[in-house]
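Structure first, commentary second.
A protein chain is absent from this complex, but the other protein chains hold their places.
Here is chain A:
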Amino acid sequence: MGGKRKKSDDDDDVEAEAEASGWKKKTRTTSEREKEKKEPLRPSMIKNKEKRSELHAKLKHQKKLEKRAKAKARDAALKKALELGEEPPEKKVPRTIENTRELDETVCKPDDEELFAGNDADEFGPILNQQQTPKILITTCRFHSTRGPAFISELLSVIPNAHYFKRGTYDLKKIVEYAKKKDFTSIIVVHTNRREPDALLIIGVPDGPTAHFKLSKLVLRKDIKNHGNPTGHKPELVLNNFTTRLGHRVGRLIQSLFPQDPEFKGRRVVTFHNQRDFIFFRHHRYIFETKEVKKAESKGKKDKDGESENVPEQKTIARLQECGPRFTLKLISLQHGTFDTKGGEYEWVHKPEMDTSRRRFFL
């Protein structure tokens, strides 16, 4: 290729000499050659599409070769280290948004005695200390579509001791008063907009707090392929990555919806996984091999404490079957006390100026 190009250039020079206006063309060619020598050749500098694409393909091929060479060198170094009995070279950790998260001084520390005192004193203390059984009232917004009750019927099968009441035209403050009289511990309001549930309001009774979540990516049970059908046992609860004070408080609010004594015979798991301030809800049935039953019990105990843990994803240990529903929550506001739009005060409100970085999270 190079040789051919040179020959063609020589031919051009010869032709230029033959012509009368040869001087101008000679100067242009020399200036072009100087430019090429000074800067490394980039495909975008070539006007001709065919030549440009050829050069681009060449560069791409070279990059691929370099990558393979690096991988081979790494593997060779690893093999040599193993043969010589040395320690293998340290594995590099990829930089993700999670592990480059901005430092937050409100992250809960495990040896914080004030945290434990605050836990004993907050609104969820009687429920989480098993002095009171959680009792949930679920209702819709005032004018709803058919997707709201369908979602609620699946929520009723997920949350034990949950009762559905039609909304009618009652104010939410009156519903809260009714719930106080009937000894409910929480109220869940599913708000629908344009025929799709888009918000979830969880109100703690009698003293609050009120959490307002944005609900998205709702998939009902019938839309999940090979879905399982849950039994009536009390489910286990898995809460992942609720690290900060706000996340801890939201985690305890979610924990107060479920009973504190799960039945492991039923092999049901409800998972609230927090990642980048989105809370992912999943509902599974699992099957263990007989050798791994002890691990399940230990996990259950940890679930009672409400600590975050990861379910092992090895297929030979636990096989999961999703029961549905499947949705995603994002916290919009956390209000102190019960629901009050006009006179209530907020513990946390999301404001647009709080999003200062891609790596800043609040839960």
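Please note the rule applied: a contact is a pair of C-beta atoms (placed from the backbone, for glycine too) under 8 Å apart; a residue touches a chain by one contact, two chains touch by 3 or more; residues count from 1.
Everything that follows uses one rule, which is that contacts and distances are computed from a predicted model.
Visitor: If you had to name the missing chain as UniProt does, which of "WD repeat-containing protein 74", "SWR1 complex subunit 6-like", "DNA replication complex GINS protein PSF1" or "Conserved oligomeric Golgi complex subunit 6" would it be?
Guide: UniProt lists the chain left out of the view as "WD repeat-containing protein 74".
Visitor: Which residue, A:245, A:285 or A:326, contacts the hidden chain when the whole complex is considered?
Guide: Touching the chain that is not displayed is residue A:245.
Visitor: Touching the absent chain: which residues on chain A qualify?
Guide: 90, 92-93, 95, 99-100, 102-106, 112-115, 117-118, 120-121, 244-246, 336, 342-351, 353-354, 360, 362
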